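Every protein chain but one is kept in place in this view of the complex.
Order of writing sets the chain letters: A and B. Residues in each chain are counted from 1.
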Amino acid sequence: MSVAAKLKELNVALPPVTAPVANYVPAVIAGNLLYISGQLPLRDGQMTKGHLGAEVTIEQGYEAAKTCALNIVAQAAAALGGDLERVVRCVRLGGFISCTPEFVDHPKIVNGASDFIVSVFGDKGRHARTSIGVSSLPLGAAVEVEALFEIKP
Amino acid sequence: MSVAAKLKELNVALPPVTAPVANYVPAVIAGNLLYISGQLPLRDGQMTKGHLGAEVTIEQGYEAAKTCALNIVAQAAAALGGDLERVVRCVRLGGFISCTPEFVDHPKIVNGASDFIVSVFGDKGRHARTSIGVSSLPLGAAVEVEALFEIKP
Partner (left out) sequence: MSVAAKLKELNVALPPVTAPVANYVPAVIAGNLLYISGQLPLRDGQMTKGHLGAEVTIEQGYEAAKTCALNIVAQAAAALGGDLERVVRCVRLGGFISCTPEFVDHPKIVNGASDFIVSVFGDKGRHARTSIGVSSLPLGAAVEVEALFEIKP
């Protein structure tokens, strides 16, 4: 099944992408690699803020990571001229969890991103991953996820 | 000297690798690059937990980073069908230290991983590196290390 058909089956509408307000870009292609800038859990103008282990629950964190992944797919689509069939593989996700020093359930949170990527890309979505807990994230976000894809040049 | 011979000389037995329990994989090959997921200081079912600057000493942190690197080499071997001679270069290590805000000795910890990689791969093991201190890591780990290798495709 094509990625486009899969998105339709999953009833996923890619959100509009917005340009960063600073001197950087959301995506860069170098040869057969597509780097996506760290994406925040921002959807319809709302963002999941706070720290896991404090005011943000595991369920909210999982959903936030999923939203980051949705924004990653939207940025990838924009960078590839709308053609997600050019994705050969999701190579790596980096998952950053804003959390307390006592928090230990990082994998449960980043799974929200991993599960979404695999649901969209199937076997081509199975990636390497690094998850860490951080003291804080831009704008107070609870989660941030970056991605690397292999693409057909 | 081959990497296999070097491991023997160092009396290093690669531990068995285990599949992640989530929707990601321990290693992905993209062209001539091999990405290894963040590895934890897990050995024989035991993991070094806690924060540097608090209950974990520099020596324990160094050993924990070395264990992460051992797991990296084991994952690389598994991804390469057991043939570590395909490694052209260790390109980069990312070292993540669970620590207090006052901790400043990150390099001494991540050296445990760097020293091990260089002991195994020699000049081919000399890598770029980024070390940071984080609020917490998956399952309460004290250290996490990810890696990137250049390989013969």
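By our rule, a residue touches a chain if its C-beta (ideal position, glycine included) is under 8 Å from a C-beta of that chain, and two chains touch if they have at least 3 such contacts.
Predicted, not measured: the structure shown is a model, and the values here were computed from it.
Checked against the full complex, the one of A:Gly82, A:Gly122 or A:Gly140 touching the unshown chain is A:Gly140.
Listed here are the subunit B residues that touch the chain not shown: 32-33, 88-89, 91-93, 99-104, 106-107, 110-111, 114-115, 117-118, 125-135, 148, 150. Seen from subunit A, the chain kept out of the figure touches residues 20-28, 30-31, 33, 35-38, 51, 94, 96, 98, 101, 134-140, 144, 146.
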